[in-house]
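One structure, pasted below without further comment.
All protein chains but one are shown in place.
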Amino acid sequence: MRKLEPRPATLKDAAFHYCAGCGHSIAHRVIAEVIHEMGIADRTIGVPPAGCAVLAYNYFDVDMTEAPHGRGAAVATGIKRAFPEGVVFTYQGDGDLAAIGTAEIIHAANRGERITAIFINNAVYGMTGGQMAPTTLLNMRTTTSPAGRDARREGYPIRVCELLAHFDGACYIERTAVNSPRNIRRTKKAVRKAFQTQIDDLGFSLVEILSPCPTNWKMKPMDAWKWIDEVMSVQYPIGVIKDTTGDTSDNAG
Amino acid sequence: MRKLEPRPATLKDAAFHYCAGCGHSIAHRVIAEVIHEMGIADRTIGVPPAGCAVLAYNYFDVDMTEAPHGRGAAVATGIKRAFPEGVVFTYQGDGDLAAIGTAEIIHAANRGERITAIFINNAVYGMTGGQMAPTTLLNMRTTTSPAGRDARREGYPIRVCELLAHFDGACYIERTAVNSPRNIRRTKKAVRKAFQTQIDDLGFSLVEILSPCPTNWKMKPMDAWKWIDEVMSVQYPIGVIKDTTGDTSDNAG
Amino acid sequence: MLVKTLFAGFGGQGVLMMGYCVAYTAMLEGRHVTFMPSYGAEVRGGTANCTVTISTAEIASPVASSPENVVVMNQPSMERFQHHVRTGGALIINSTMCEREPVRKDISVHAVPATRIAEELGDIRAANMVLAGAFTRLTHNVSLEMLLDAVGDIVGRKRAHMLELNHRAIIAGHEYFDLKKPAKKRKD
Amino acid sequence: MLVKTLFAGFGGQGVLMMGYCVAYTAMLEGRHVTFMPSYGAEVRGGTANCTVTISTAEIASPVASSPENVVVMNQPSMERFQHHVRTGGALIINSTMCEREPVRKDISVHAVPATRIAEELGDIRAANMVLAGAFTRLTHNVSLEMLLDAVGDIVGRKRAHMLELNHRAIIAGHEYFDLKKPAKKRKD
Amino acid sequence: MKAKERKRAHITINAEECKGCCACVEFCPEKQIGVSKKLNTRGYFPAAVNGVRQRCTGCAVCQVVCPEMAIVVVRDG
Amino acid sequence: MKAKERKRAHITINAEECKGCCACVEFCPEKQIGVSKKLNTRGYFPAAVNGVRQRCTGCAVCQVVCPEMAIVVVRDG
Amino acid sequence: MGKKQLLRGNEAVGEAAVRAGCRFYFGYPITPQNELPEYMARRMPEVGGTFIQSESELSAINMVLGASVTGARAMTSSSSPGISLKQEGISFMAAMELPGVVVNIIRGGPGLGNIAPAQSDYFQATRGGGHGDYRTIVLAPASVQELADLTHDAFDLADRYRTPVVILADGMIGQMMEPVEFRKPVVDALPEKSWALRGARNRRSRFIRSLILDVDLEEEHNWKLYRKYQRIQNNEVRWDEFMTDDAATAVVAYGTAARIAKGAIIRAREKGIPAGLFRPVTLWPFPMKQLKRLAERLKTILVFEMSTGQMLEDVKLAVEGAAPVEFHGRPGGVIPTPAEVLRVISRVHGRAAKAKQDKPG
Partner (left out) sequence: MGKKQLLRGNEAVGEAAVRAGCRFYFGYPITPQNELPEYMARRMPEVGGTFIQSESELSAINMVLGASVTGARAMTSSSSPGISLKQEGISFMAAMELPGVVVNIIRGGPGLGNIAPAQSDYFQATRGGGHGDYRTIVLAPASVQELADLTHDAFDLADRYRTPVVILADGMIGQMMEPVEFRKPVVDALPEKSWALRGARNRRSRFIRSLILDVDLEEEHNWKLYRKYQRIQNNEVRWDEFMTDDAATAVVAYGTAARIAKGAIIRAREKGIPAGLFRPVTLWPFPMKQLKRLAERLKTILVFEMSTGQMLEDVKLAVEGAAPVEFHGRPGGVIPTPAEVLRVISRVHGRAAKAKQDKPG
């Protein structure tokens, strides 16, 4: 008889405060598994965002520090430059990274900072109650786009991976999702590769994770998970967007 | 006998304070000529930057308002939304637009704000005395990259036009220069088309102008002008980068 | 006279709407009233609560550490908030969703099978209105008639079906205690 | 004793270096000294100036609205700054670059063809050092010997050629007034 | 492989940690999991193993998708 | 066209506004412009028309490139 | 006179702004003020106005600046950390003499803090958290009704004095619902703004700027602003007193703290303690003279804030030693109770009475 322990050692023994079916929970576990399996828990520093994952330090059993909303990439830059042996990752929502933190993530990517950004794209501001995010799809209703996002008024959904791929300092960029066993496994591989990119001193890495927010999408969890396949990943195609690591063996996901 | 008046009516009768051979002077004149020729002086509002052109309101004979460093695109957004009949342009340096103002210009472009950004790329912070800009070329020495810009430490020169072309709200984007009669004429056409794009309510437009800064490049003016052809425009190729106006007749420059 | 009531339950049970209707009623009655929702990270947990304060004079604080009345729509809220009720105060319970009994003995406890009643009326989402009706009956804090009026304003008289359902739920809640013998330690 | 001197000229004429050398000399002499460059948007205009204050006591302010001495390297600076010289003060002029005469009559004016002398020494960029030499001779504000020492520190003794040029320029400036009859209203 | 997967296993679901998202229900290839009719104390209808006899292969898909780590797979073999 | 360009014109340079950048010198197709040996009051060596007799075509290139708008082209024809 | 509506504070701000002629709202989400941008997102399209959820608070304040330049009435809102990000923009607007309304629904700080009500941004609001010699008018409502009223006034004051106006409330007032009546008439036509930029049509072009390189002119501009601020201090001070006529002890408190204190004072009176309330409504200009005048009649002053003591300094500056000043503070998002404040009043009053006994005459 062999129990498969679902909780990696790098996760504290605390129940997640996230909503039912929320992708943050799965993303947390996947990252924790990678940290555990890579044996880097004792040199990892995480930078959680302002966002639903603001309390991520209650879950990850590694050193963590807060950053002001959107400034994760700058904080991580400071950490990494002062502690180059460390493995430094930011964990950022779409509001955090693609709205208020636009300049920070772009310039960190352009400098090729040896950090890894885990970018949770749930197409809304989760924590503050479902406002429009830069990644909100066209016609999607949110509390601040009550008539549905209108390109003319509110602009277009931003493809962060493709945008950051533009920068020479960005080395490894992949988009995944956490809405199916296959995508979850793919996410894990991507996170591992992103960390490895950093450890190998190659440049900036980012994994965008399409992540369900059933609460603010006003869907049942499984409808939200399906919506990622059916709608969201059309705007945000899953796959490796950029890889200049030289190692492309894992890219099939 | 016919005098060709060099000073368009939309320029005040004041000598420029710019250094000898500086591109700002030419850019100013070209923009003023376009405003004059299009007959829009009475509904144009300009937003000069913090930068060498901070005093641009001393030259342009149209309504102008200051913006905090880097926030031109946000200020212009406020103006244009409140005064949609207006023709609103920002005039921004590379520090202003591509460093501190990164988020503002990106989101204005993404929203497709009906404004025109005139982006003066001189690869340095002119006003503050020649520090590195996001557009500084690799190996170029500046006061804050005294050993020459090193990609590992300071990141890569950012191609603003190509970056902004990524956004669906950006409608017309062209890169020109003001270092030769031909390029100056091309710049004029580009500025006119950018304004027209705005007037036709098509979306965001931007003209990047490669502009000599002999003082901080530590070159004689004509060497600086040549350097644009020989070095700078290799990194920043001149041409139409994006045009979804439907009107491509002028694109040859 | 100043009376505070805390309404609590899972998110989605219409707790805030219940409190809002009561507060709105008090406004129609010309009284001073405040409605204070709990807000914050708790929302993630799926519970919600709000405090309604009704008074004949200006209200100093819209929050309550020990309200006169507590209305709870489920077991976890009952467990937590029974301890907040002021001694001698009233605890109104949606008994369909509460298995255990409250432990407090120094307050009056009123159990209403609100969810079941609502189900019988055709929509379990009306359980909150059943409790609101019971609340008027038990506390006399606001009048039944005005509550019916208030809900008319709030739901909108055009949505006749919804309105009718809500009205019936309120009346059912109100009348529940007429059909039933008084609760232990019941007081008006 | 507190003496302020303003040095002015086009950017590129080495005005700031001239002031810096004088200030450095004063430091070596163990005096209180401040060196205040003009900074700001003016730089675009291509002119530069700085103020050196040398004193036996603490210096209250490093700026000067009416300095004792003004050293100007060109015509526009002369036009502008002659008016700043304190009555009875000294105006030292690079006469090669100044066509007109100053209008002030209540100050002593000393003309040195600094650019021409520097040219004769082989490098017009040494004009500033000629003036620095003249400055020591005319004001006795700092000593010639210490100035030579200071320039040694600043230019670096390894750059022998540069240093020698500068030394020769300083001495030429210093000696210029020995060869020449005293300026009108000259005072030590 | 197929044979191996078919070998006996079972799962336990922590009904108090479960939030009833139904991911396990949705993705279990053997349709082993359903939803309980009883609310848990946090107000969710938790997942529950279907019926009495399990045909669980121990594939752990349920565990992979469970956001709450509420499922433990026990491979009996 | 060529013939037309050849027609007589001349330019005037405002020596006080000129900053001596030499753009006109560089780009005048007829090499009509040189640099003065006399500093102007702002400290620049201004541009000056070469020699006595001008062979200016009035093409206005100098005017287009002059950052200071210090050149006025006068077409004599 | 409208009819009463039961409105959340944040929504009351929005509706009052619309009624005051505000047609441009730019903001970024942050708890506990989200209902305001959300209200504006629904409401602005109805009245032909513009709502933009900007990419950051920084952008928002600069969009306000831009809209204001054209003469429009514009506003932004946020809560503490987001307001810190607006300080540069506010300083620019003050310098450029641009009207505009900035709402701060304060939460617990410093840093991320929490989302509970607090009053710890008093210094930032009243001293100018931005750089340079400037002040902003700061209005501090104590109820949703007053929040609505002051929002309307904020636009008028901003236009009258060409200066940004800050509404300083807290999470409680923002989140709470109370009956509100919109008493002020709807503004149809905005005041004429001869300085606004809408294109140089039939007039010479002009510009608006804060850069004044000439130090003498910049000094002049600073003193010009200073004189304006003095005018505001002379004309726009607002405050409220409750039972101060015969009070021996006065609580000085604003906003939420003031309404809690009022509850405590009523109970204190019932217990025979002659307590009263002095409530500044404008935090800047602070009612200096008014408080001084009152202090001269008092035995003690109790400053009560939901912070570790910020308005305290203004009270001391006002009172100038005329009465002893005591302090009770509850920072961090705690909502104190009237009962607690009553205890403090009793203690402070008791001490003052005893002191008097000890030194008779």
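The first chain written gets the first letter, and so on, giving A, B, C, D, E, F and G; residue counts start at 1 in each chain.
One rule holds in what follows: a contact is a pair of C-beta atoms (placed from the backbone, for glycine too) under 8 Å apart; a residue touches a chain by one contact, two chains touch by 3 or more.
Small disclaimer: the values here were computed from a predicted structure and weren't measured.
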Legend entry - Partner chains on view for the chain not depicted: A, B, D, G
Legend entry - Option touching the unshown chain, where G:K4, G:R42 or G:K316 are the choices: G:K316
Inset, instruction - Out of G:G49, G:G66, G:P81 or G:P338, point to the residue that touches the absent chain in the complete complex. - result: G:P81
Inset, instruction - Using the definition of touch stated at the top, determine which of B:L11, B:I45, B:I105 or B:M132 touches the missing chain. - result: B:M132
Legend entry - Contact partner of the left-out chain, one of G:A60, G:A74, G:A116 or G:A295: G:A116
Inset, instruction - With the missing chain put back, which residues of chain G would touch it? List them for me. - result: 58, 80-81, 83-85, 87-88, 91-92, 94-96, 106, 108-116, 118, 120-121, 123-124, 127-134, 209-223, 225-226, 307-308, 310, 313, 316-317, 320-321, 330-335
Inset, instruction - For chain A, enumerate the residues touching the unshown chain of the complex. - result: 41-45, 47, 54-55, 57, 60-68, 71, 74-83, 85-86, 103-104, 106-107, 111
Legend entry - chain B residues that touch the omitted chain in the full complex: 50, 54, 66, 68-70, 95, 99-100, 102, 125, 127-129, 131-132, 134, 143-147, 153-154
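The rule we apply is simple: only the chains that are shown with their structure count from here on.
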Inset, instruction - Enumerate, in label order, the chains that touch chain D and chain E alike. - result: none
Legend entry - Chain pair, most C-beta pairs within the contact cut-off: B-G
Legend entry - chain B-chain D separation of Cα centroids, rounded to whole Å: 42
Legend entry - For chain A paired with chain B, centre-to-centre distance based on mean C-alpha positions, whole Å: 35
Inset, instruction - Could you check chain F for residues that touch two or more other chains and list them? - result: 44
Inset, instruction - Going through chain G residue by residue, note those that touch at least 2 other chains and give them in order. - result: 31, 52, 55-56
